[in-house]
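Here it is: the structure, laid out below.
A single protein chain has been omitted from the complex, and every remaining protein chain is retained in its original position.
This part shows chain A:
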Amino acid sequence: MARQHQDMAEALCERVRQADHDKTPLKIVGGDTKAFYGRRVEGDILSTRDHHGISHYDPVELIISVRAGTLISELEAALDAEGQRLPFEPPHFGESATVGGMIATGLSGPRRPWAGSVRDFVLGSRIITHEGKHLRFGGEVMKNVAGYDLSRLMAGAQGTLGLLTEVSLKVLPKPTATHSLRLAMPLASALESLAEWGRQPLPITAAAYHDGALHLRLEGGPSSVAATRERLGGDVLDDEFWTQLREHQLPFFADTDERPLWRLSLPNNTPALELETRSDTDVLYDWGGAQRWVRTSIDGRSLRDAVATAGGHATCYTPGASDPFMPLAPSVAKYHRRLKATLDPNGIFNPGRLYAEV
């Protein structure tokens, strides 16, 4: 049930001002569904849940502005009522997932390679700075290049640079036709076919390989979806597959597996890595092969070295990992520290969530 709109910005500003004054770290929490995604933060809990509600939705302008504490499910329901959606298909990982966490973690679902990521749809934001000032960056227009793009910088920054209170997003109409299918084939053929289809204007919006079969989703106009369906054939697949994949509800992700869960992000068209062929390793390919979920007993260091050699990076999804995110190159790390130091000099915003030093 949708809750009453509530604007708690003043109270949040005061809370941040006090923390900055006292140099007390804050642990920012929305729905607490993605705590596993990142390092452990020690700090006073600052909840964004009471700052909620859709502050502005204009379907014809294709924009929606929504407060950080709003449930993703509420946001999606409002869009659904107008025949629109969030094209980046964010994972919820729990009913209480909020919009603030969606932006802060920057996670996107199976449609990402074709539609874009969370940050691609961010148009503007409201942010409380370490001084407790409530500022506005970007806006509710599609194109805006005035000033630095701080709104997109917030996506994936895990709340370490400021407190996000509101975000403006571009939204899109839902397609008129959808069809999901399953094609049994070896992995090598699947990767080869995906490379070939990628050069053609086909209405593919999800591609995953697992258990000896390529799973595809087609979305677009009825004519093109029908034509592609006829061309590719295969067995009909329930669209629910994509939700289960997005939410890690497929058996592959079951907690009973004691091996750590890794996410590999790799360039398009990367062949199977050697480590993927090990007998103690299972792989599920998403994003046409550019995102791979890996269960393995191989040690993190060797895994990351192999992934880095292939031009990608690896994130550990198992809760409690000491370094879930791949270490940064020294020069890049230096500018991370400097940005953190200029935007959060007293280190109050989620310190250490992303890396020990930010």
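Assume a residue touches a chain if its C-beta (ideal position, glycine included) is under 8 Å from a C-beta of that chain, and two chains touch if they have at least 3 such contacts; residues count from 1.
Rule of thumb we're sticking to: contacts and distances are computed from a predicted model.
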Considering only the chain that is not displayed, what protein name does its UniProt record carry among "Glycine cleavage system H protein", "Glycolate oxidase", "Protein FixC" or "Electron transfer flavoprotein subunit alpha"?
"Glycolate oxidase"
Omitted-chain contact residue, chosen from A:P203, A:P260 or A:G347
A:P203
Touching the left-out chain: which of A:T205, A:T315 or A:N350?
A:T315
With the missing chain put back, one of A:S117, A:S180 or A:T296 would touch it. Which one?
A:S117
Just checking the interface: what residues of chain A touch the absent partner chain?
58-63, 83, 106, 112-113, 116-117, 119-120, 129, 133, 135-137, 139-150, 152-153, 155-157, 161, 172-174, 176, 195, 198-203, 220-224, 227, 265-269, 287, 290-291, 311-313, 315, 325-329, 331-333, 335-336, 338-339, 341-343, 354-355
